[in-house]
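Sharing a structure with you now.
Excluded from the complex is one protein chain; the other protein chains are retained at their positions.
Up next, chain A:
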Amino acid sequence: MPVFYGTDIQSRLMLGTAQYPSPAILADAFRRSKAGIATVSVRRESGGEKAGQAFWDLIKELDVALLPNTAGCHSVREAVTTAHMARELFDTRWIKLEVIGHADTLQPDVFGLVEAAKILTEDGFQVFPYCTEDLVLCDKLLEAGCEVLMPWGAPIGTGLGLNNIYGLRSLRAHFPDVPLVVDAGLGVPSQAAQAIEMGYDAVLLNTAVAKAGEPAAMAEAFALAVEAGALAYQADPMEPRDMAAPSTPVIGKAFLE
């Protein structure tokens, strides 16, 4: 099971808390997902007088670790300010750092991300950066003090799955000891299983569950998928090969070529 900044988490599934039909359905989805971490957006709900408190109180009742995020922040300054607000509101040093670089694709601004990660780490935050699968970027994030990396599978909310398998594999191979989480872009459980089969420590998703016709059922489906993926990874999967290899012996039959 994943360990983030020294904290053991009892699940490979991390769930977002936005876009559910109701807080009650959200709570139901969390119960069935057995997720260990809930991400929560601070920025939009940050009115005066802690206007989002009623919703946050419902989130706190979920009995999971809370990972506030800087979703929707488009600049370093905005992300840093939001992180500080989150630390105060949720009493945690954890921050999922998002610095959005492109309004349409919601692609991370990788330059701003490194800068913000450095500022926040120096300020005592434990940063979970939402990044691309670029190896050099990930190296810079580790240099900046991040001890977790959260590369995207595909752009946020697209449900396209793991767009760059090669890139994600090579991250795993280059950083064998860094907790890696596929964050964003997952649409169906098989894609989550695929990430965990590759040795990823966890997956983080939101839309795939929240926007499903039955969020709670989909949450459970993802829970089963990450369990299957982890079991498969531990079982040391076979390597794919081009040559067909029958699983029953072919004694007594002639070689064809």
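A few comments on the model shown:
One rule holds for everything that comes next: a contact is a pair of C-beta atoms (placed from the backbone, for glycine too) under 8 Å apart; a residue touches a chain by one contact, two chains touch by 3 or more; residues count from 1.
Going forward, contacts and distances are computed from a predicted model.
Think of the chain that is not pictured: of "Glycine oxidase", "Acyl carrier protein", "Carboxyltransferase domain-containing protein" or "Probable septum site-determining protein MinC", UniProt labels it "Glycine oxidase". The hidden chain makes contact, of the residues A:24, A:173, A:217 or A:231, with A:24. Residue A:53 is the one among A:10, A:53 or A:190 that touches the chain missing from this view.
Of the listed positions A:6, A:176 or A:213, the one in contact with the omitted chain in the full complex is A:213.
As for the chain not pictured, it touches chain A at residues 21-25, 27, 44-45, 47-49, 51-55, 58, 157, 207, 213.
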